[in-house]
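Every protein chain except one is present and positioned as in the full complex.
Note that the chains take the letters A, B and C in the order they are written out, and that residue 1 is the start of every chain.
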Amino acid sequence: MKKLRCGLIGATGLAGQQFVSALKDHPWFELVGLAASPRNAGKPYVEALKAPNGMLGWFLPEELPPAIAKMTVQSGAELKARDFDLVFSAVESDVAKELEPKLARDIPVISAASAFRYEEDVPLLIPPVNADHSKLIETQKKRRDWKGFIVPIPNCTTTGLAVTLAPLESAFGVQAVMMTSLQAVSGAGRSPGVIGLDIIDNVIPHISKEEGKVEIETKKILGGIQSPHAVKVSCTCTRVAVLEGHTEAAFVGLKKKASVQEVAAAMREWKGHEAARSLPTSPKRWIAVSDDPFRPQPRLDRDAEGGMATSVGRIREDGVLENGVKYVLVSHNTKMGAAKGAVLVAELLKQQGIVV
Amino acid sequence: MKKLRCGLIGATGLAGQQFVSALKDHPWFELVGLAASPRNAGKPYVEALKAPNGMLGWFLPEELPPAIAKMTVQSGAELKARDFDLVFSAVESDVAKELEPKLARDIPVISAASAFRYEEDVPLLIPPVNADHSKLIETQKKRRDWKGFIVPIPNCTTTGLAVTLAPLESAFGVQAVMMTSLQAVSGAGRSPGVIGLDIIDNVIPHISKEEGKVEIETKKILGGIQSPHAVKVSCTCTRVAVLEGHTEAAFVGLKKKASVQEVAAAMREWKGHEAARSLPTSPKRWIAVSDDPFRPQPRLDRDAEGGMATSVGRIREDGVLENGVKYVLVSHNTKMGAAKGAVLVAELLKQQGIVV
Amino acid sequence: MKKLRCGLIGATGLAGQQFVSALKDHPWFELVGLAASPRNAGKPYVEALKAPNGMLGWFLPEELPPAIAKMTVQSGAELKARDFDLVFSAVESDVAKELEPKLARDIPVISAASAFRYEEDVPLLIPPVNADHSKLIETQKKRRDWKGFIVPIPNCTTTGLAVTLAPLESAFGVQAVMMTSLQAVSGAGRSPGVIGLDIIDNVIPHISKEEGKVEIETKKILGGIQSPHAVKVSCTCTRVAVLEGHTEAAFVGLKKKASVQEVAAAMREWKGHEAARSLPTSPKRWIAVSDDPFRPQPRLDRDAEGGMATSVGRIREDGVLENGVKYVLVSHNTKMGAAKGAVLVAELLKQQGIVV
Partner (left out) sequence: MKKLRCGLIGATGLAGQQFVSALKDHPWFELVGLAASPRNAGKPYVEALKAPNGMLGWFLPEELPPAIAKMTVQSGAELKARDFDLVFSAVESDVAKELEPKLARDIPVISAASAFRYEEDVPLLIPPVNADHSKLIETQKKRRDWKGFIVPIPNCTTTGLAVTLAPLESAFGVQAVMMTSLQAVSGAGRSPGVIGLDIIDNVIPHISKEEGKVEIETKKILGGIQSPHAVKVSCTCTRVAVLEGHTEAAFVGLKKKASVQEVAAAMREWKGHEAARSLPTSPKRWIAVSDDPFRPQPRLDRDAEGGMATSVGRIREDGVLENGVKYVLVSHNTKMGAAKGAVLVAELLKQQGIVV
């Protein structure tokens, strides 16, 4: 099978590097174009990464793939849609607003940016949860008169929560969610990211706009194709001294009473949407439930199933919400919640014949 | 005024060291006796602290007071009640169970241990919140036929929560509380405490028995002298890489609707119980409310007012609970939540004429 | 006594805030003017600190002094020398290069910036070590035809090392120094500082230009007024996950053989230059020597004597250097090594009649 030719915009940032890693040796996709800001255009990728102080600027523990290192970086504005079958986007939201629609006129854009997440004709896809929302793409293309389209992934904090709510919704119905997150610093990227002075021996009790994103996105993802779910969602989002892996303490009010065992079983047995079950990046199980009262922990559980499984533990009754249960989850914010999650979406769309 | 003669049991542990610090230069109390395990009996305090590997074993940044350094440590069992007007207890719960009642036969025991917290005739005192619960001491003395008594302080995680609920209870009534804590490692002490391997780049999503303690204690403290409050409480307690200062994300359902401004005002203006307002260890204000959306932070706010104020920020509406509000608090777990909080209780009881 | 009127340039940055704190309630100096970048000119200090996202921007655990909060910030270029008796400088090096000479034409400038440290007619003062280097100021004023002058403090990493070398130099002579530093993140400030992603669970083995600074400055400080000391210095400077307090592992070759006990005694008994002994900011002792093999530790020792003492421990023989000894030191990089150290220099110069 011939691989699809993929472009990547925002290639030099941390999110972009994670896409490079997620696409390495991919069976269906091949990275054939890298774009970044104009000042880096024309340079080999490895040179574009370099900082003025000599820092090489590749921030992942795995080696920069040599073939990618040599690829010439283009400026985003120069990218020719005809050179690609689809484009992954790792740019900041303001750049996304300009660049993504330009590309979407001709080709599919799978984006980690939030710029288009809240538009009515834009689906917010987590393949195991709402693979059928991809139907909205047809509407989007028509309404905008585009040959391509934009599909963003949700905020990384939404992803883990929505994955764990999906089996509860289908088994018992979900009517209320209260969540406190303990988020990893990688979620803030590197420019400027979270500074050490602010996070060592500390908690930052606020992440700008994050709570609103989680509340709106959860309803959109759990809802119908164009009608948000009626679930009430209330969050407090905090930042802790963790590198990767968001931890979330969830309290969920169900529509139907369910025991702790039933909740655990619903999560354990959940297979997710059929279309998402055997994609190249799909894990064996979407949710890993632990009986150890001290799990999940971000350091030990974030990489479960290559960072694609959401780990759940501490399932208990909650005495405040109606039919309340509570649990703790860990989701890898820069894998399932970012680049690998976006690649999974692209895989789904290819499987569904929407990306060709 | 002659100072009251105080003993300290559990003097060599971290909690004991914090009592030594809290009592330094106290205007009403003087530390005249130190007790620890029998293997340290007969040694000067500074020697009893020393570890076999040469470590001096005094773990506070301030200097060990030289007069205390020289005091001879006794074994807890040897302590003579007649040498003291009251005793502070920093021992582990199992030791407390034996030693505290023995001392309480003759003298007051103010304890940081949990051993007696849940007995019906034992008040759980936070002076600004429920100073009148000290009336229960009379009942305790009669029922047990003791000349002294035991008054424990609550769990350090309960304290910050209860302090912030008190003004809400008195202004609006409180009917439901959901709380996720991000607790400091100092809460676990040093033996063995939380190991670095478990907490660096990590969150531990469970603290044994902590959630049950907070749920029961909150009801007892906010309730009548012998009747727990009907408030529903549900918690998830986690440990994060913070040295001192527990952060708690609280979601509170009020009896009466209140705006964010009204909630902030209720906390800002709250003066606490009259008897607790001008004790030597009382802060100028019990609650410090911040408008900075990024506060409170444990590192910047734990030491507000000498660690005796609870810092609150991020007061917002909550859309899930009836008349819901949410906020974040930081409370110093080893000051207001431990030794200094216990000293405050002793001050209250002296002020009330119960300790003489 | 009338206090000297002090200005502060670079007032809004972290270093500037530390000057505000160091000058609070100072017996000799009064902060009467604050300068920052032009975009903040005209605002009250508390407003100038605020970030666009609502963050209050005061980063010290102690409260912002209310009187300072209200002071109107000027732009650096507007400052009138006649309004001040001296100016403290907390600006970045490139700003210092322009602004400091302009002010020094008329008034003394005590600077934390590195811009003028390496000029021949500029002394690098650590009051207990080389108080007599202030004689160079006369030369500077003449040569530059200034009424004022510039005196910078050394790099924070140099300070702790030089303080511990001074008693060794005077007792035994020092001929070689090898040093590996484990530096705190506060040394890099906040813009951008060291990001959490780079320092959690990590060490950064390089700090740009730092090693060269320490090597040159140590020679200048230990040397004669205009002739650097002949000591050989070789460093490796690293960054670790510590908020405040630089730790340095020093290996020193002495001119004369000395035992561990003699080295410890030389440090313990060292009183520093007479002129520096009883300044308002002077500690009781410049060096605190510990026998605990596990000290000094930055968290426990950085605040010794208000952050003005250098803590030393682990004094041992070294078998490689001629007459080698080795030890570990901790010095507070943002107190003795920055704002409070600069205030100490101003105190010295006032004591010496150079600042009036």
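In this section, a contact is a pair of C-beta atoms (placed from the backbone, for glycine too) under 8 Å apart; a residue touches a chain by one contact, two chains touch by 3 or more.
Just so we're clear, the structure is a prediction, and the values are computed from it rather than from any experiment.
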Task: Chains still shown that are in contact with the chain withheld from the display - done: A, B, C
- [ ] Using the touch definition up top, pick the residue from C:A131, C:V214, C:A276 or C:V328 that touches the left-out chain.
- [x] C:V328
TODO: Based on the whole complex, identify which of C:L49, C:L136, C:V163 or C:V240 touches the chain you can't see.
DONE: C:V240
Task: Residue among A:D201, A:E217, A:E248 or A:D318 that touches the chain left out of view - done: A:D201
Task: Positions on chain C contacted by the hidden chain, ascending - done: 176-178, 180, 182, 198, 200-206, 208, 232-234, 236, 238, 240-243, 247, 249, 251, 253, 293-300, 313-314, 318-321, 324, 326, 328
Open item on the list: Need a quick check: the contact residues on chain A for the chain that isn't drawn.
Closed with: 53-56, 59-61, 200-201, 243, 290-295, 299-301, 303
Open item on the list: In the complete complex, the non-displayed chain touches which residues of chain B?
Closed with: 14, 53, 59, 185-186, 190, 192-201, 208, 241-243
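By our rule, only the chains that are shown with their structure count from here on.
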TODO: List the interface residue numbers of chain B and of chain C, divide the shared ones by all numbers used, and answer same when the ratio is over half, different when under half.
DONE: same
Task: Computed distance of Cα centres, chain C from chain B, in Å - done: 39
Task: Interchain centroid distance [CA atoms averaged], chain A/chain C, Å - done: 46
TODO: Two or more other chains in contact with one residue: find those residues in chain B.
DONE: 200-201, 243, 293-295, 299-300
